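Note that this complex is displayed minus one protein chain, with the remaining chains in position.
And then subunit A:
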Amino acid sequence: MAFNSSGGGSYRQQIAQQRLRIITGHLQRPEDDDSAISAVECKAPSSESDASSSEGKTVPRRRHEIMKWNGWGYSDTRFLFNKKGQAEFTGKRYRLSGLIIPGLKDWMEGTFGASVQHKSQATPILNSSSVQPPNLNEAFVEELKSTGVPYSHDAEDRVFRAHGHCLHEIFALREGKIGRVPDMVVWPNCHDDVVKIVELACKHNVCLIPYGGGTSVSSALECPPEETRSIVSLDTSQMNRILWIDEKNLTAHVEAGIVGQDLERLLNESGYCTGHEPDSMEFSSLGGWVATRASGMKKNIYGNIEDLVVHMKMVTPRGVIEKSCQGPRMSTGPDIHHFILGSEGTLGVVTEVTMKIRPMPEYQKYGSVVFPNFEQGVACLREIAKQRCAPASVRLMDNEQFKFGHALKPQVSSIFTSFVDGLKKFYITKFKGFDPNRLCVATLLFEGNRDRVLQHEKQVYDIAAKFGGLAAGEDNGQRGYMLTFVIAYLRDLGMDYYVIGESFETSVPWDRVLDMCRNVKARIVHECKERGVQFPPLSTCRVTQTYDAGACVYFYFAFNYRGLSDPVHVYEQVEHAAREEILASGGSLSHHHGVGKLRKAWMRETISNVGMGMLQSVKDYVDPANIFGNRNLL
């Protein structure tokens, strides 16, 4: 690797190794990863069989071979209560894998009134007969065959691409209920394949729905029930190569189907990273990020997706849209990239993206701070934002989430650790007088040059101290970030025991953060009570991003649905009310999840009539026949 030779190589290599370990800690690397980075020609697959394991990429064509068809993530990884009644996390992929989590059972029972005795089983396997037979457009299929692009109309393939991860979507799958699904799935291998597919779709009036990582939480992947044409899911997962790396300009040209973990891993091998780490990065794809305006955990250093993209190509029914150069900024009218960013698959398929890359950070350090209460925590984050000294990531959890994080502590092996934990708790609650029912914790991640990280760390801790914050160690911080990846698995466990829930996000000006958090949490509790939810819900939030003028806030909301005849409906009503409350409290419709079909109802009031008209006229021009007919956004 070129940059290693420039002195201090072994040290940098060491850092790179460490960095790799951290990433692979939670994202396990498949065995075979010797794929070299080079400019790659687009070539049709040699055969059906090799495609699924080609080049050691994470996502095979037949996703259900390694991933759950009706839940989150890998099939081998899940939470369960073992024979002794203890919670356990299975598999080998994550740091938490194979460990016992002693506190989880009590937390679940205490928080939700759930009981290990009351299970709500999911339908174990997909019953193909419950899937409607495909409505194929024969002429399209015939012509597609001649192009050699692989496709399938297997029930499993189609069902897998008919949903994202909204609660109602997963709930229906667990019940074995299958609605409208795509009639066919195609796997283009490169930009040119996409061009061909889109041309054919236009020619035969077929509805195309682009599919990247399938991690949508906005009902964006749901097939519109009113769609009568044949629906083809365009799965970009096989377009997953890094086509070139430009070390002089620090950019990489990447196919848009690549998923986050592969992109990061492959770039790491060359000593680079994008630094774009959304919580879904194991499964979400570059194209999906662009289409939804994704945000990464470390945006403070690397920026959000719109800051990272230098150039992109999108195939639309009108043809390919792209810029003519890679200039870092242009004054050429409204930025056409912004028609593509956030277009949610309504205009075309993003096929290739040139994005910024950075040398891998030399040093990474986690940290955490305990605050006496959420108000102080928010005040501290606001000050950090004001001084523009936010670490790569800083997240502030409220008290409920702090307790939740606590419940997810794995069994400690040594008596000493538990002794130290006890001592810490004593120090914070008794000696410092923090109220255990009010305190909250911020997790921090610093990245960069070692000296600067340490200096930066001191600056941040000094600010925290002014707001009554106490440093609470690296472990707590690291565990917090690790939990990001396993937390999604937890919903499936909840659903096994009559607990349903979801998260949703918003962005809000600084002066309204506290008011909005309080109002939304209270509204959730209030609405649940109104709608006959028997037990108080979990209603909690965290501030996950800081900006100059505001913050991004995540809400988690879950409840025990025993005794409710239509829990999903209740859930949706409460979520709707919560969104109303967010908007009334000055929050936005979405910070990075997007609109999809779930939040469409609020678009007009969000962007005004003229705004809607502008978007609509773009859609009308680019896709007059509504080939990209997922009906998101507008």
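Structure notes:
Heads up, the rule we're going with is that contacts are C-beta pairs under 8 Å (C-beta built on N, C-alpha and C of every residue); 3 or more make two chains touch, one makes a residue touch a chain; residues count from 1.
Heads up, the rule we're going with is that contacts and distances are computed from a predicted model.
Chain not shown in the complex: UniProt lists it as "Dihydroxyacetone phosphate acyltransferase-like", one of "Auxin-responsive protein", "MTMR9 protein", "Tubulin delta chain" or "Dihydroxyacetone phosphate acyltransferase-like". Summary of contacts with the chain left out: across A:His253, A:His337, A:Arg523 or A:His592, the touching residue is A:Arg523.
Of the listed positions A:Glu65, A:Glu142 or A:Asp515, the one in contact with the omitted chain in the full complex is A:Asp515. Contact with the omitted chain, checked across A:Ser152, A:Thr354 or A:Ser585, is made by A:Ser585. Although one chain is not displayed, subunit A still touches it through residues 511-512, 515-516, 518-519, 522-523, 583-586, 605.
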